[in-house]
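Every protein chain except one is present and positioned as in the full complex.
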Amino acid sequence: MGKQRLEAFTDGVYAIVITLLILDIRIPNVQPASLGTALAGMLPQVFTYVLSFFVVALYWFSHHRVAQQVKQIDGTFVWLNMVWLLFVTVMPFPAALLGRYPLQPIPIAIYGVDLILTNVTGFVILLYMKGHPDLCFTLVDSRLLRRQVPVYAVTNGVYALGIALAWYLPWISYGLYASVLLALMVRSARIPNPLAER
Amino acid sequence: MGKQRLEAFTDGVYAIVITLLILDIRIPNVQPASLGTALAGMLPQVFTYVLSFFVVALYWFSHHRVAQQVKQIDGTFVWLNMVWLLFVTVMPFPAALLGRYPLQPIPIAIYGVDLILTNVTGFVILLYMKGHPDLCFTLVDSRLLRRQVPVYAVTNGVYALGIALAWYLPWISYGLYASVLLALMVRSARIPNPLAER
Amino acid sequence: MGKQRLEAFTDGVYAIVITLLILDIRIPNVQPASLGTALAGMLPQVFTYVLSFFVVALYWFSHHRVAQQVKQIDGTFVWLNMVWLLFVTVMPFPAALLGRYPLQPIPIAIYGVDLILTNVTGFVILLYMKGHPDLCFTLVDSRLLRRQVPVYAVTNGVYALGIALAWYLPWISYGLYASVLLALMVRSARIPNPLAER
Partner (left out) sequence: MGKQRLEAFTDGVYAIVITLLILDIRIPNVQPASLGTALAGMLPQVFTYVLSFFVVALYWFSHHRVAQQVKQIDGTFVWLNMVWLLFVTVMPFPAALLGRYPLQPIPIAIYGVDLILTNVTGFVILLYMKGHPDLCFTLVDSRLLRRQVPVYAVTNGVYALGIALAWYLPWISYGLYASVLLALMVRSARIPNPLAER
């Protein structure tokens, strides 16, 4: 089926993005005696790495739950998917920026903007599926969308709050990003058979 | 089927190229206070990144539309496909060059030459398929080729114009590349079921 | 089947990690006359590279032997698998650190800690499979676990010994890591049909 090609390509992109994140954690270049101190100073980078790893993992997961409902794809769907991937492949940049400038407002804001853009594109794809029932196995109807809207609204609202607080309480911004991530992970972990055979 | 192996390999290469592009956008190494200015100065790089992302995406898309017509492959087809991939895997270099030297003629020209070489190889593959109908599902006949020729001619003509103008009006060169890309994206977005099951 | 998507993603991550390891072996930047000496000085890095290559290969192998027993997956399984991948994707960092600071205790310890964390996550996944027989083809029963426990215990015990000795006899630590790896490789090489069709 045609959508399998797009899924394979998408899987490949996610696998590479999630693996490339480690390349931004450069080994310190110090005297062996100060290696411990240098590594301890890298803890913000490690935190950002783990956060970004699970962010990408979560997007991969939700991508598959969307893809599961898709029967066939058209040209517009390919390009919507590409825009989604654009915001995902960009992730190593804000991740590296945040790791390098841990408590600076601009990196926190850029990180949050990328999170929101990825989410919004995902929602646009859902809307497109609603308008093209011939592409879907399951009907993406108003009822399903109405159930999704609060999730998207809360998620993006918290991200937006994180961006706004970046200039005043950067630690809270980190905490907000991490909390949303954790909440979404726990939510998806409860799914009984998330990638069932079609 | 044998062609699936080549397609999987090709998909992998495309997925990696499109994801590697972000590695060329290095995070600035400045005082936090000048981070905003430093990031603003990276806008040409960001523009080149987005352009290159969709260039690679478009080549992946057209690769699949060609692959869809292919039933089986022979040794020559494998090597023609490899030459095609060579020009695609090269893309991160002109992209990085263009991002580093935004309005310089040589990077613009090299970028355009790579676009043309990739296109020409794609067309050579179509010609090869025309000469070997046993490899194809759909006959790549003169009628189909005649429909494709103007697209290739206009595309490469505009790229060549962009190369020539690089020494005089670099902004126009950028604009020409981006316009062709956008036109081809819109054109392919209209395809009803681009990657249908075979 | 749903688990195939997770397997494909996991395969991709492993393939990228094992290939990225070479990026940490930077070519020396010296006068041609001193190139031989410079390359000879890189032997510890080469040793670490080969060690890490086979470590990742071994984890890929055991991943597949686990995946073979899995019939379907649920949300928690996806996240356990992601944690496993986290510790695998991290590997290029301790590998590069160990190559750059060959006989220093901290890099040896970090390397060993990553080995143990990956192993422990693998064991947690086995425990999860034991508790969810509906996810498995073969029952992961107490008998099978009892057979695996000594392997995990010895492996992690030797790694822990390697970590402890890093501050006193770093060469022995290296030797311990390499010996466990070799023993596990020989053990798995004896498997008659390790990735049989299901």
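Should a chain be cited, it is by its letter among A, B and C, assigned in written order, with residues numbered from 1 in that chain.
As a working rule, contacts are C-beta pairs under 8 Å (C-beta built on N, C-alpha and C of every residue); 3 or more make two chains touch, one makes a residue touch a chain.
Treat the numbers as computed from the prediction; the structure is a model and nothing was measured.
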item	value
Residue of C:6, C:21 or C:180 touching the missing chain in the full complex	C:21
Of B:66, B:90, B:120 or B:158, the one touching the omitted chain in the full complex	B:90
Absent-chain interface as seen on chain B, which is shown	1-3, 5-6, 8-9, 12-13, 15-17, 20, 23, 72-76, 78-79, 82, 85-86, 89-90, 92-93, 96-97, 100-101, 104, 106-107, 110
Interface with the undisplayed chain - residues on chain C	7-8, 11-12, 14-16, 18-23, 25, 27, 29, 32, 35-36, 39, 50, 53-54, 57, 60-61, 64, 185, 188-197
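We adopt the following convention: only the chains that are shown with their structure count from here on.
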item	value
Separation of chain B from chain C, taking each centre as the mean of its C-alpha atoms, in whole Å	37
Distance from the mean Cα position of chain C to that of chain A, given in whole angstrom	26
Of all residues in chain B, the ones touching two or more other chains	none
